[in-house]
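One chain of protein is taken out of this complex; the other chains stay put.
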């Protein structure tokens, strides 16, 4: 394929707009159309990038010029949209997770398999330069055999009532944790077999009433006995904080750093630097790289990675963690294989 | 008391020698005598500091000039030596832990209580400037309410057969973990109520045969629902690595840093700095400060902290972790109170 | 102006390609045409972004659709191209410096003034987030009165014969130093009045033969008596190293950091992280921001900054430094005003 890939974006929330901007900037893609239920948003983005605007997703998917679509709608609609896009024969990039229940994920994956279309899931950390380099070094044996995986994912504090509402509807282990579970599988090169979780609604009162948690800690055991620890928090008052570490028999790798801007202030109360405010700033390069990977694979007729099975496997860990929080049960019924190695 | 405190050191391994050096340097103390079964060691250290040498601990404890003693013998002898020192009416500084079994600890504490002598336990992190400042800020409300405690303690790799032998005899959660459990209680200002542990003998083969673990991860829940995560490893190929973090509702504190010497090399393969080789280098200031605190308390007729109850409480967490590793059981029968706040 | 700005790029070396890529990605601009003497390069870039290709600069400037042009040709051709672009009535973005001799700069600026077209010069550091924030804080009084400006600019080592050839033709203070001189003026908010330089050909033998220098140190005095120190080197074996510091009466600001990727390796020989390889990686955001600023100003009918007078003033410092190296003379005949405050 020598022409730029004609592609559409379904959903124009924060992530949809990021994807639209990147697709408009990529010479190997052509942003043909966008869709949002909010007509104003659809037209605003369409005008900005010279694309067509739709307010119904089936109109977008029916656009005859499209060959691929980015699904960035609300999480609970992902599966439905994946199925429709597969039925339309489009290559699919879907934000993570495909669904919140395993049966919905399986339904979507089955539709994708039947249609034979490529599907990439938005685990953008796999495209972050620091994670990519860590993966490369682990595989090159730089730290010997990996024996412990550690991760911290802390979202910045959400002061608004709407944000708190979203937390009540959400699930800490799925919303926030799947990225870490994907990294656990990818960097360690094997599946998580056991999960034990503790957690609590330590900050948000309404979450406590709804039975949710805003802070959680997981211990994991991998297939070969290696250990994993993941901390998840909704409550980093100081910003966005993602740190990942792999300890091996011959060394360790630390991924992540708090400092965003290379500027330090030396003041009478100490030395101060800033922190990443949130994920779009921390993973700006990764979001561009993941969508370029998708476009390149589709143009080359190749299947991209991470795929639906990776999404499913990370969801399984998240569901096991959720279950463990209630029951203490720690076994994860693992059925997938890690891809993208 | 205006005269320097006359004090002895019982046991001249690594820790005993550190204490002897510090006591000899403190103007408010006078190192009167040292004891070691190894006569050569006793005489070497005694000559260096102008002290008397004993080869039997009861001779040391019978030294009429002594008013206090530092017990730095092998861990399994601590309880016996504490009891003898208490019987001799001496103020006691004992290396942690007092014992490996709760009943032995209780026996020693009971002897101390009966004799009415002061007892300080060697949790030197409580005297490290960074931990001290963190404690001060937490109490001042700088991070709001503490909701998550995190700790990493990684010992450097031990290549020798003897070292491996010591590992086989030891217990990861007691030998290495008690420091973190003490910090958990001290920094969070409350007791640990639940512990869940995973672990494995991932590096040392002989340890696996003996049923031991060289790497472990713990999840903990505190009395008020706050969470804790502790990672312990015998296998840091790169050096000694102690990092502690407290996340609060309004901020976080990170204690520890890998860099020992403020020297960075800028080379074609990147920027490199060194790492602390082991605990004597990392906690040099803390070891001096803890023994000074002990000497000052004894001279002033005050009871020092951390005391035997702190040792007992940290041991309880370690024992619960050991138990959890086998059974999955997670309840900690907590009976103590945190001191030193 | 509601349509995207139609713009061309003249010169397709490293910088011309960076500008072309950014212009193609900006929704508010439209990359209409590119020009390079090397026909292959012109067609490759034109095809990639759907633009027209020219192999003569006058053909590009004569393109009727163009409203603006980016001049990224060889430095010694900048002045000629600026004059031609001004004659064509185009808004001009010119890579720094406009010329190597003050009379050539003056000729170009005179042509620009006569044509009344906007001219922005490629001092991209003024758009780097860290420098921008530093400027903002200095003006807000965060460090009191600035009293010392410090800068290090070290280019990575250039192993090839061609690179060495370029060094022989170039001038350390102009090629490399103008960025620091621009930052000196901009951050301190005043002109440099005196310069004293030392330097030597300490690494490249052929440079020594040609009378050039590969390492230089400057002391500067600003109009109000504040001090400045700049180090320039062609010889950073470890990568690209730009650090800038402003010391004020109430604090200091440090801009820059060596680490590119947030990944640290913990190995038996220490902790290692990478370094920025060269300027495109360090200033990726700044290059995008400066061209967006240019496009936005032109569309809004505003004059962008930094302008030709800023280029001229920085060149004056560089020429004074060059002169000082030979004669020890330190007076700078300053005639300009700092813009962009």
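Things worth noting here:
As written, the chain order gives the labels A, B and C, with residue 1 at the start of each chain.
Here, a residue touches a chain if its C-beta (ideal position, glycine included) is under 8 Å from a C-beta of that chain, and two chains touch if they have at least 3 such contacts.
The model shown is predicted, which means the values in this text are computed figures rather than measured ones.
If you put the hidden chain back, the residue from A:74, A:113, A:210 or A:271 that touches it is A:271.
Touching the missing chain, out of C:20, C:130 or C:203, is residue C:203. Contact with the undisplayed chain is limited, among C:55, C:219 or C:296, to C:219. Mapped onto subunit A, contacts with the missing chain fall at residues 236-239, 241, 258-259, 266-275. Counting the whole complex, the residues of subunit C in touch with the unshown chain are 144-145, 147-148, 150, 152, 154, 194, 196-200, 202-203, 215-221, 225-229, 231, 233, 235-238, 247-252, 328, 330. Within the complete assembly, residues 24-27, 48-50, 129-130, 133-134, 137, 142-143, 250-257, 259, 261-268 of subunit B touch the chain that is not shown.
To be clear about the criterion, only the chains that are shown with their structure count from here on.
The central chain here, found by comparing per-chain C-alpha centres with the mean of all protein C-alpha atoms, is A. Among the remaining chains, the Cα-based centre furthest from that of subunit B is the centre of C. With centres defined as mean CA coordinates, subunit C is found 56 Å away from subunit B. For subunit A, residues that reach two or more other chains under the stated contact definition are 250-252.
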